[in-house]
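Left out: one protein chain. Kept in place: all the others.
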Amino acid sequence: MSKLRFFWEQSWLLLVSSLVFGVLLAIADTAWAPRIARNEVEKFTRLAGGMLPEAKRFEPLASKIPVDAGKGKTVQVEVYRAVDDSGRRVGWAFVCEGSGFADKIKLVVAADAGFEKLAGFGVLSSNETPGFGDKITIPGGFYQKQFVGAPAGTLTLVKTGDAERIDGEIVAISGATVTSQAVVDILNRYVSAVRAALQEQGLLTKE
Amino acid sequence: MDTFETLLLGFLGIVIVNNLVFTKFLGTCPYLGVSGRIDMAFGMGCAVTFVLALAGTLTWLIDYFVLIPYGLNVLRYVCFILVIAGAVQLVEMYVRKFFPVLYDSFGIFLPLITTNCAILGMCLFINLWGIDNLPETVVLSVGAGLGFTLAICIMAGIRENLELADVPAALRGAPITLITAGLLTLAFMGFAGMIR
Amino acid sequence: MGTRLLPEETCENAGTDMIAATGMQVVWLSALLLTGLGVVFAVVLLAASIKLKVQEDPKVEQIHAVLPKVDCGACGFAGCSSYAKAVAADASLIGRCSPGGAATAAKIAAVLNLQISEGGAPKRPIIHCRACRQDKTFYAEYRGIEGCTSANAQPNVQACAFGCLGFGGCVRRCRFDAIHIIDGLAVIDYDKCTGCGACVAGCPRGLIEMVPFTHEPMLVVACSSRENGKTTRAMCAVGCIGCGLCARQSDVFTVKDNLARVDYARYQPSEATETARQKCPTKVIVFRGKGAPADEKVSKAPAAAGAAS
Amino acid sequence: MADNQTSLARTFLAGLWQENPVLRLILGMCPTLAVTTSVQAALTMGASVIFVLIGSNLVVSLMRNLLKPHLRILMFTLTIAAFVTVADLFLKAYQPAMSAKLGPYIPLIIVNCIIICRAEACASKNGLLVSLADAVGMGLGFTGALAVLALVRELLATGQIVFEFGQKVTLVSLPDVPLFRMAGMAMPVGAFLTLGLMLGLVKMVTGKRS
Amino acid sequence: MFSQIIVSPAPHTSQNLTTRRLMADVLIGLVPAMVASAVFFRFRAVLVIAVCVAACLLSEWICNRLRRKPNSLGDLSAAVTGVILAMSLPPAVPLSVAVIGSVFAIVIVKMLFGGLGNNVFNPAMAARAFLTASFGAAMTTWTVPATIDSAMPTVQASNVEAVTQATPLAWSKMALKGQATPEQVHAQLKDVFWGQVGGCIGETSAAALLLGGLYLLVRKTITCHIPLAVLLSAGIFAAVGRLLKPDVFVRPDFHLFGGGLMLGAFFIATDPVTAPLSVRGKWLFGIGVGLLIMLIRVVGEYPEGVMYAVLIMNAFTPLIDRLCHTAPVGGKPHV
Partner (left out) sequence: MIFAAKKTFKGGVHPLENKHYTESCPIEPVPTPRQLVLPLVQHIGAPCKPLVQKKQTVALGEPIGRSDAYVSAPIHSPVNGVVKDIALASHPVIGRTTAVYLEAVPEENPPRIPQPQRFDEHFDPGTFTPEQICTAIQEAGLVGMGGAGFPTRVKIDPNPAMPKHTLIINGCECEPYITCDYRIMLEWTWQILAGIRLAARAAGCQTVRIGIEDNKPEAVKAFEQALSRCRCEEDIQVVVVKTKYPQGGERQLIRAVLGKQVPTGGIPPQIGVCVLNVATCAAIAEAVVFQKPLTHRVVTVTGRAIARPGNYYVPIGMSVQDLLAHCGGLTERAAKVVLGGPMMGFAIADLTTPLTKTCGALTVLTREDVTEPKYARQQTACIRCGRCLAVCPEGLNPTKIAHAVKHFRMDRAEQYYLSACIECGSCSYVCPAHIELAGYIKTGKLLKAREKKRLG
């Protein structure tokens, strides 16, 4: 019995503090969790909404779409349908990711209602080199602009070319070919898979 | 075979290409402090590698089997650091008591490691990168430790030379070590993008 | 932007297939987990702290106690306890702990009971030479490595083989900026000197002696030449010629091997010692120590080179 | 009383310069190097550290007489980790962009030597007020050093000082010449070099210590 | 009478070789390459070299003044750094970038470490790496030989297409990725050897570099170990690659003559200050450089690896020195 007492004398502070901090942290978490979740959603809607100006709401599809993410892994992609006030479908948006020059790149990609043309992409998170790869994050920069209206099929990256012309050829950022290529690769992998799946589910029919 | 390749590439990547010290600024304090002599640096490196392997595994287990399933993300930091600090303290006492020789060559570095961000940082990165299996966790942890060892040994070699160099008085010690560290990261950029 | 919020139900898409917890559940789960960890560590560490205790050198423990125990490694050692061990063995490592700063250094010094001087009289260095460059004869020009040990390895550049070389071997050893080379002669600044004795090892000619300063200032014979009087005179304008005049005034002075010496233990300032000081033909008996009068230099043209033989 | 006040003031000021954690004690290097690519990030980091320092110093000071040696480190880390978690949650909720940018360096405050150092060296030996003064002084000293470092780096790397609160505010803009577009300054090289040179400068100004 | 006599430790005589003479020899060895660069890149090359050398000398002078140290321009090492830095820059590099590089090389990489002999990293290469990190676009814009003149001091992104050209190594990289066949690439081999290709100012003409390298070897300014080790290891690596995958790997001679390998092997990896001391160490260092060059060229992100290979091996130099620290002749003394 005295052993227990000795233990308690030595350790009560730790035990009590653990309890108190545990409770306090849980409360803080509970209080802020919704806001944190909303921040993420906001970021998505802000980016996707920027690309699809008519969209008022983004509705997730009932089932996720499997995409082969390379290295034998398959990811389930949640695809959102963008609808305007009247409930009309104005486009599609989803999150995709792949490895860039330094670290993972996470993108939001949007396409038009028929999934024929891309509406552009936005960067959720990337860790590319400042001054090089991070030029992909510049909203409205020459690189991002090339994707607005580009065909929702296979894109190719070229080193030199006309960046103004909107077509399947994407001109790389000079000195950051790897990042440029990574973005194109991510899009190629996801866009065709998503598009195929939507078509299969018959969701791309004219409304 | 495929998993083996993934593990190998991940390992090489974390040792050389995404070296904690050169690219993530982790463990800078001992990198600057304990790199005066090569033998010390090597001892420190071994200790970090050991603790990283231990901490990486323990925290991954807690994360994967307790924190994530029960939605207790909020407790991640507290749990991680408690586990690291407790385990390190325990190992230190144990080694000191039962393996005094081992303690002298690398155990003495153990207390230094609790407050070293390479450990906690790597545990957090493993979570951040979404590593979802134990083998990869262990390989990455050990690799990160070896990467640290490499970096600190190189630095120690350079510093042993610098000690006898005509460095301006104001720059002796930490400043020139930092500048050297900067040039080292520049050199190791050569490995950039080799493995990702 | 606010208008484009998602419908409520899509908010919680993170980890939905897990056993997610919400609200109160999080609170009690957290409390349970943390307290559980607390109990585990409390038990294990308590047991360990009893079972795995290691006896330490009490001095090391005392030093460890005054260190910040941050284990930051800034001292260059593997954490506070390694540093404590190192300092206990080598006091010159005091002051490496940057988080602790000067206060910690002082505390360590207190633990180590560092004494600047032993007994009553503080020991301080005396340089047994007072010949500046112009007082001495040189046979050739030394163009070797700067430093007294190296210069001393090239014999007879300066005629006197006993006197100060003036390359500052001692200066480099002094960490308190208390020795300077003035006109080719090492001179101690007794206001800065701490009596650490480090300079002694720097002099290849053994000119520096740590001496108990029973009085302040004190008379010393500032010469080490054991050459006979004639040769010394030929070589140096301010060398001791061993004439014995001082010894005849006071028995504090003794002459051996052509060189006068002061018996520091018995030194008492008196009329006799003062007479001796004044009578010394080459003025080699001088005051040293704090408050010593400025050393008015006898600076005669040295005799012609080679006259020694 | 007056004596008390001067000692408080001295404790406070010590952290700013004489014992500036970054410039003089050379502690907590990792965040210092990692987050100083932009002034805003540096300030956010600084603020978080101040918050954690105050919190942990106060708690440690409160329970300083109750600590048992074998659990001391564990108690400190527990306390600090709790405050860091709160700071992290707060940033995630109200400064999501910054939170994303600082990434794991916010949780790494837990192992920042400065904080344990203050808990050990000051809070566990002093009363509430002194601990508070110490925390604020040290925290401001840390923040200041970070801010200066970030200022230099951001200017040399981009030629601009940009803050982002929902939208971008450019505070300073330098001409577009190579000297002010050295992207390398935003990379690890720039961090190490700038800090190294800054420490050298400080050492030169204060005269070398032993 | 004897005042003229001096005394110093043995030996009392020495070889008449000085550091200055050594550096002068390096400069002379670089003359063929400088001439070639002037031929291919006209006055622009001369301009860049002049600016780099001037900026290096000036920086060194100022550093010495600030540290109250004797002037050290006389040893010519700063001039060598300047020339080598210029040689490793693209001809179209903006002059202000060249100046930043020179200042970085001398101030940060050399003088802060204590000046000649104390630096850990090759100043020219470290500076080039910093420039690459900072001004990626300017550092990867290659001009077609003889299309650039001082009239076109800066080459902006807008007028790039007119004059830029893929370098030989960019070609070989394309071959690796299957965007070209090795045979297409080999067609350039003759140009690559004589220098009629795009690339850094000093790296175009392998012939000129070989000539200069031979001069250094004959003058015994450098020993053969490092160049031989670099060339052999890189050559063997390339040969093995070619044997295993002839459809994507270009021939080893193309790798040896292309890019900065010749410059690196004879003039950069041989920088005594940053290379190991012992012969064994030099072999190890050279092999390391050669393998790293090829590794970076083949699997790395960059088409060329000389700069990073040298810098990485510089970092290992102290460890190599330690590894190669042998017992004296007669074995370890028993104590």
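For reference, chains read A, B, C, D and E in written order, and residue numbers begin at 1 within each chain.
Just so it is clear, contacts are C-beta pairs under 8 Å (C-beta built on N, C-alpha and C of every residue); 3 or more make two chains touch, one makes a residue touch a chain.
In this text the structure is predicted, and so the values were computed from the model without any measurement.
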{"item": "Visible chains that the absent chain touches, using the contact criterion stated earlier", "value": "B, C, E"}
{"item": "Touching the absent chain when the full complex is considered, from C:S49, C:Q62, C:T149 or C:T254", "value": "C:T149"}
{"item": "Residue among E:H12, E:R68 or E:K177 that touches the chain left out of view", "value": "E:H12"}
{"item": "Residues from chain B at the interface with the omitted partner, ascending", "value": "163-164, 166"}
{"item": "Hidden partner chain, residues of chain C it touches", "value": "138-140, 142-145, 147, 149-150, 152-157, 159, 161-162, 172, 201, 204, 226-228, 231, 306, 308-309"}
{"item": "Hidden partner chain, residues of chain E it touches", "value": "2, 4-19, 21-22, 72, 75, 77, 114-118, 223, 272-279, 282, 325-334"}
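Keep this in mind: only the chains that are shown with their structure count from here on.
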{"item": "Labels of chains that are neighbours to chain D and to chain E", "value": "A, B, C"}
{"item": "Intersection of contact partners for chain B and chain C", "value": "A, D, E"}
{"item": "Central chain (distance from its CA mean to the mean of all protein CA atoms)", "value": "B"}
{"item": "Farthest chain (mean CA position) relative to chain D", "value": "E"}
{"item": "Chain pair with the greatest number of C-beta contact pairs", "value": "B-D"}
{"item": "Inter-centroid spacing, chain B versus chain A (mean Cα positions, whole Å)", "value": "31"}
{"item": "Cα-centroid distance, chain A relative to chain C, in whole angstrom", "value": "64"}
{"item": "Sequence positions of chain E contacting 2 or more other chains", "value": "108, 130, 133-134, 136, 301"}
{"item": "For chain C, residues contacting two or more additional chains", "value": "22, 26, 29-30, 33-34, 37, 41-42, 45-46, 48-49, 70, 72, 74"}
{"item": "Overall pattern in which the protein chains touch one another (line/ring/star/complete/other)", "value": "complete"}
{"item": "In the complex with chain A, residue positions of chain E that touch it", "value": "134, 136-137, 139-141, 157, 160-161, 164, 301"}
{"item": "Residue ranges of chain E touching chain C (in the complex, touch as defined)", "value": "1-3, 5-9"}
{"item": "Complex interface listing, chain C residues touching chain B", "value": "15, 18-22, 26, 29-30, 33-34, 37, 40-41, 44-45, 48-49, 51-54, 70-82"}
